[in-house]
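Apart from one protein chain that is not included, each protein chain of the complex appears where it belongs.
After this line comes chain A, so read on.
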Amino acid sequence: MCEAAGRCGGCGEAPVRRRAVPACSHPQPCVKCGDGPAAVVIRIGDAFCRSCFREYFVHKFRAMLGKNRVIFPGEKVLLALSGGMASSAMLRQVQEGLSRETAKRLRFVPGLIYIDEGAVCGQSLVQREQTLTRMEALLQETGFPYYLASLEQALELPGSVLRRGPGGNSEPSPSYKEAVEGFIQQQRQEEASGDGGTSPTGLSTQDGPTGDSHACLPTAALTEELLRLFDAAETLTAKEELLQMLRSHLLLHTARTQGYTKVMTGESCTRVAIKLLTNLALGRGAFLAVDTGFVDSRHGDVTVVRPMRDYTAKEIAFYNHFFGVPTIITPPLHAKRREKTSIHRLMENFLLGLQVDFPSTISTVYRTGEKLSVAPAEANSELQRCLLCLCALDIAGEEELALEPTLVKEETGNGAESRAAFIPLLCYSCRLTFKEMGPPDTLPPYVRTEAQRRNCRALMKQQIQEFLLEDDEEEPGGS
């Protein structure tokens, strides 16, 4: 039996089965310092005391950011907070990291955003108001600028949110090291000249995406429209995908309009492992690296970063409990009784269940996922990116798709707004999700607008195709 199976991830031996620790009245000593009583078991055999655990936890965050070097000093970073455990722990790590007085201080400028998804999670107006009030108090405590949004606002997004922004490849940007050195120099100059400068923790302005800072609910009409959209989705799986899509578009839009170049989301290692297998089942195998990796640059100008992806849900829960990290838990996506479960929940139950008897399950899935890398830069033309998820269109031979005949049949066809008009704009898995969503007129306006725009351009391009000069570098059919 391979003792180190938990760490080597795939040596061909049978996985280590959990052996129950014999009950003993004397507390074990911490494996790290040998001093304090062990309080939590991190990996198989690693029992840490509270203070060693805290050190381990805090160090991991800084190591994650330091190793990857994508967040430049002075950069504006939007933290996406759900009130849940992982994103709350992430917020705490950012606060801790910024407050250090040493040269090792984190140097970026954070903003916070909370999206009220209460409408689709079955919360009443009163409950939503209560949650918002508590959340606002939490955000205000931090002193960082914050934004309170509601999922309903996704219905008012512009079509441009589905278009990739200018990427970082156009201008040569300074190397990370140069940027840090430049920043430190600038700070020294400011201090020397008596100019206090702005410390990241001193910002206290609060704005909303529309300029208001108070917790207020969207109009009933907008909520109704949102509920109609979700009710029209036939399966819980499609609803989950829809929710993630709207959330990510809203985050992106806020980041763009408020000048943030990075967005931090709180996916834990557990969440990443579940997402890896779920997305595989959803037909997103080609995009696993982007969907779950540390860096997600599909949007071009705004990069999504996942700094919590190395922490298990257990580590986060213990950290929050030991060190008083406040959380505001809201119910998950509302599922009607008659609905079957979603692929997401199925996969969660599967992995967590397996993890009980085989404690290296989650880490093995996660580590295998880490070996995936993002495909080299794809074509810039928007015609080759999925309308909804902005990943490269992975459909080569459309004739092979069994979906197509069934979709075309359902439509009496009014041309531009028929389902069939959307299909060529979507990647394989988005087509599957789309098939389970309601009729196109329930879709958010920005999706319909952008789809129309792209179809018009495609048509135009077709019409002038013969007059276009062939671009030799372009690969036929895209990557």
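Going forward, a residue touches a chain if its C-beta (ideal position, glycine included) is under 8 Å from a C-beta of that chain, and two chains touch if they have at least 3 such contacts; residues count from 1.
Methods note: contacts and distances are computed from a predicted model.
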{"item": "Identity of the absent chain, which is to be given by its UniProt protein name, from \"AP-4 complex subunit epsilon\", \"Proteasome subunit alpha type\", \"glutathione transferase\" or \"Ubiquitin-related modifier 1\"", "value": "\"Ubiquitin-related modifier 1\""}
{"item": "Residue among A:Leu79, A:Ala313, A:Ala421 or A:Met437 touching the omitted chain", "value": "A:Ala313"}
{"item": "Touch criterion as defined above, residue of A:Gly74, A:Gly165, A:Gly300 or A:Pro332 at the omitted chain", "value": "A:Pro332"}
{"item": "Touching residue (missing chain; options A:Arg228, A:His321 or A:Arg457)", "value": "A:His321"}
{"item": "Touching the absent chain when the full complex is considered, from A:Pro27, A:Gly259 or A:Pro439", "value": "A:Pro27"}
{"item": "Positions on chain A where the hidden chain makes contact", "value": "20-24, 27-28, 37-41, 47, 82, 84-87, 266-268, 270-271, 308, 313-314, 316-318, 321-322, 327, 329, 331-332, 348-349, 352-353, 355-356"}
